[in-house]
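A single protein chain has been omitted from the complex, and every remaining protein chain is retained in its original position.
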Amino acid sequence: MSIEAQTLHRETFILNLGPQHPATHGVLRIKLTLDGEYIENAEPVIGYGHRMHEKMGENRTYAKFLPNTARMDYVAAMFNTHGYVCAIERLAGITVPERADFIRVITAELNRVASHLLWVGAFLIDLGGFTPLLYTFDDREQILDLLEAVTGARLTFCYYRFGGVCNDIDDDFIAGTRKFVARLRSRMAMYHALITKNVIFRRRCENIGPISAEICRKYGATGPVIRGSGVAYDVRKAEPYSIYPRLDFNVPVYDQGDCMARYLVRMDEIVESLRIVEQALERLPSGPIMAEKVPRILKPPKGDCYFNVESARGSFGVRVISDGTDKAYRLKLRSPCFSNLSIFQECSRGMLLADALALLGTLDLVIPDIDR
Amino acid sequence: MIISHELVIGVVRLTLYVVGLIAFAAFNAAYLSLLERKAPAWFQLRYGPKEVGPFGLLQPVADGIKLLTKQLLVQEGADVLLFKLAPVMVIVPAIMCLAVIPFSETIGGRNINLGLLATFSFSAIHVLGTMLGGWASYNKYASIAAARVVAQNIAYEIPLLLVVVALVMVTHTFNLHEIVAQQAGAFWHWNILRLQASPLMPLAFLIFFTCMLAESNRAPFDMIEAESELVAGAFTEYSGMGFGIFFIAEYANIVVGCSLATVLFLGGWHCPFGLLPGLHWFLIKMYALCFAVIWVRWSFPRTQFYGLLNLSWKFLIPLAFIHLALTAVMLKLV
Partner (left out) sequence: MPISTLKIKFANIAVRTAATPDSPVTPLVIETQHATKGYDLDVTVPVERVVDAARIMDETAFMLEAISGVDWIAEQQVEVVYDYTTVISGARVVVRTRVPRMTPELPTISDIYPGANWHEREAHDFFGIVFTGHPELIPLLLPEDADFHPLRKDFGA
């Protein structure tokens, strides 16, 4: 056989990044077809945590479904509840009093900060640096203590009700939040010195895992994923809801589309959320925290309605179709991580395994949100 | 055969040294593993193990008992002989290296004229052991790790040996005892500051330290056991004491590497101010370097694999060559 006739025989092998794995945050299985260290195909297999929340939405009254909403994306649970509650309120025509709206935004933005802090720690663990996790958890503990005093829960908040919130915030909460905002602001410089300026971290993140804006559009990826690719899409600015139009904040956008851009978007979002919390605390009005005359068994009029909020991970949408009874006819929950994960198969083709895991980390996935 | 006085003393001395070295390696592995858990705890604003014994000092004993009582599983389809031989091939060379290292002027296993050469010859065997362990496990994760081990260790042997060759050109001897004896006096006599030999000596020490980290597969060069990617790398299939032996071997390698760094660059058993030389100074310097190794692990994220290889081939090796050339030039001129 002549030399030209011999072709290089390359063998690929299938490796299972199994449902139990330290790097996949939750039960996610990825079927990798590897050529040495290069990924030929990475197919995510989901459904290990599927609990059929949408069917539960049809079998429970609207109020009884409220605890379910927190169990989907449990790291940023306020947003799920916010989306659901606002969708029902829009359908039923309930107006929320101002104070309740302010409280909702304050608690939601604190939840966003906590979620991003957890993400930073977990992302660094994926890359092998174990220490920053403990530092971010220190700050996150303070948020959870504040929220626990007001909502009664540390993780799965069930705080909003149709027409407002169930518990008022007191002066301790306001003083504690102000102190926390000042403390975290002063620590951001430390985080940037410890993480962002670290040579090894930059080598692992810069120009790694590029995602173009066109891919984000084709797959429906939202949140820091699309903002790290140069598109300034934030539901709080595009489809404003609650009191966000009255607050002054920026939407951080970075053009490069690599892992570093998505990391910086989230770090800047922490700072912006602190600004929002500060402004909301300053302008907090007095007044009732629940709308009057909200029936105990809510029966919204027939019709359908969509509401989406900017969750920590992207655009979380709720479509509710009501047939006039006390249970929803159809409840569709549009989860941001679902669309964010669907880009992984296309984006990870041809990448090295370690880089693909860095990309997976920056997508900020919470698997129960995908599986619902 | 006549049982002479010297023979008895020789045999007793040999036995004591063998037992002592194994005990030294094991004791270090045990308590370095405790330091490995306490030090990051201090960095991370928490306590480390504190329940078992005062300040958690009996924790390694508990860990050892746990590992000893576990069932030794061998994967079906694994190469049984290689699987069981691999841990042995990793720990024995580490302990043998300790035999030629002079701990103080009078304490040292064997004072061989080619001690330095022997040390590096022994320490190259553990690569083979890890690779065999990964390959014989019949596990894809372990195979990938085994391939990575070979690539990484080959890449980092070269700058290590280049730096040592440059040092040998200056010291004119392979005998570790004499190398330390040349550094008698205060710290400006130590090889790290031997600038008349080569102005890049401190850099050579840094290269040596980095390569030593990579050779012992310590972070940030711990790709083979990158927990977030490969679960436990080459040791995925080992359970119980099989894993325990790899564990001890890792710390033994660290101890050997730090001892070598102390002997070659930091003056061995000599005091920094020339006052009271002895074993205690050797131990202080060695444990300071071990603490630095642990410190580095918990401070930095992990490099990518090609970044690691790039660092060696494109950065450390050219630097080591420059250092070697400079040393040769200085030798000729001075």
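For reference, chains read A and B in written order, and residue numbers begin at 1 within each chain.
One rule holds in what follows: a contact is a pair of C-beta atoms (placed from the backbone, for glycine too) under 8 Å apart; a residue touches a chain by one contact, two chains touch by 3 or more.
What you see is a predicted model; the values in this text were computed from it and never measured.
Engineer: The complex has one chain that is not drawn here; which of the drawn chains does it touch?
Structural biologist: Computed over the complete complex, the missing chain touches A.
Engineer: Sort through A:F201, A:F249 or A:F338 and give me the one touching the missing partner chain.
Structural biologist: Within the whole complex, the residue contacting the unshown chain is A:F338.
Engineer: Looking at the full complex, which residue from A:H192, A:K302 or A:R330 touches the chain that isn't shown here?
Structural biologist: A:R330
Engineer: For the chain not shown, which residue from A:M52, A:A175 or A:I297 touches it across the whole complex?
Structural biologist: From the options A:M52, A:A175 or A:I297, the contact with the absent chain belongs to A:M52.
Engineer: Mind listing the chain A residues that contact the chain we can't see here?
Structural biologist: 46-47, 50, 52, 54-55, 58, 87, 90, 216-222, 226, 231-233, 235, 237-239, 303-308, 315, 317, 319, 321, 329-330, 332, 334, 338-339, 342-343, 346, 371-372
The definition used in the following text is that only the chains that are shown with their structure count from here on.
Engineer: Can you list the chain A residues touching chain B in their complex?
Structural biologist: 13, 15, 21-23, 37, 124-131, 134-135, 138, 198, 200-201, 203-204, 352-355, 357
Engineer: Over in the complex, which chain B residues touch chain A? Could you list them?
Structural biologist: 40, 43-46, 140-141, 144, 219-220, 222-223, 226-229, 231, 298-307
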